[in-house]
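Omission of a single protein chain aside, the complex is shown with its protein chains in their original locations.
After this line comes chain A, so read on.
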């Protein structure tokens, strides 16, 4: 029996503590879910979520419990917003007002994304900014909501194309910044590597020099050998220095030069090269200099071939034979023995076609 009374006492104590905590204010409100009154003390992994519809805070398990079955009304008393589970997210700012304002500003920035270069003068740009600010303020503080919304959708309608364009531009810029950062990181890494490498090289050279020196001292003509080894070491170290300097310079040049060049191209629309008119032969000339093919060649020897049904059915083309005969008859025309053979300059490039390959 005593155990029972004690447990009843404990639960009463917990309830009291809860009440206190809730009433005490914001610090402890972080510890207790306003919907289910579960406290962090009982569930250390508790996470709070808000929905940008009404920004009422509740714990994750409440969200699961209430909204798993589909959209439902906000459980906070007096709030009649219908919420969806998908929209719940973690709160970024402690102050829910700030959170809300940031959301509104994000939304506005998506639509009102004009840039200064879209306006003829600074004044017009400033007027535009003021207008945007008014809209934002109205939304945040709930003035003239209907009129403001109408204004926004009207703006969206009339500026569809520019909005899209500017969004693409912004994406491009973000991409560029990302690339730039990566490039910088890479540069740093390379510089570090270079330094390490140089250090290791120096160490190695030193050791080598010492070993050589010892060997030289053992030799018969010690003095001469030592001088030689020293000279070698000097030469090596100066070479090393030169190398390092050169590499450092290269690195520096790379850092300063090319990565930022495409910044200037950033605002230009991506220029699609105008498609060239289609050339079926890709620049090859199919006209023959010395002859033209005739439609038909009369030759009694070919008559049988033209009438042989089996030959016809197989797809054999007598015309191709005739053309070949004509072609070969003229192949030698224009070729001179004194000229250097074509094959000499053939292997120079894969992509330089002979003008008339078969004539060779």
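By definition in this document, a residue touches a chain if its C-beta (ideal position, glycine included) is under 8 Å from a C-beta of that chain, and two chains touch if they have at least 3 such contacts; residues count from 1.
Note that in this section contacts and distances are computed from a predicted model.
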Name under which UniProt lists the unshown chain, selected from "DNA replication complex GINS protein PSF3", "TFIIH complex serine/threonine-protein kinase subunit kin28", "Large ribosomal subunit protein mL43" or "pyruvate dehydrogenase (acetyl-transferring)": "TFIIH complex serine/threonine-protein kinase subunit kin28"
Using the definition of touch stated at the top, determine which of A:55, A:155, A:316 or A:330 touches the missing chain. A:316
Given the full complex, what residues of chain A touch the hidden partner chain? 275, 277-278, 280-282, 284, 286, 301-302, 304-305, 308-318, 320-321, 324, 327-328, 341, 343, 346-348, 350-351, 353-354, 357-358, 360
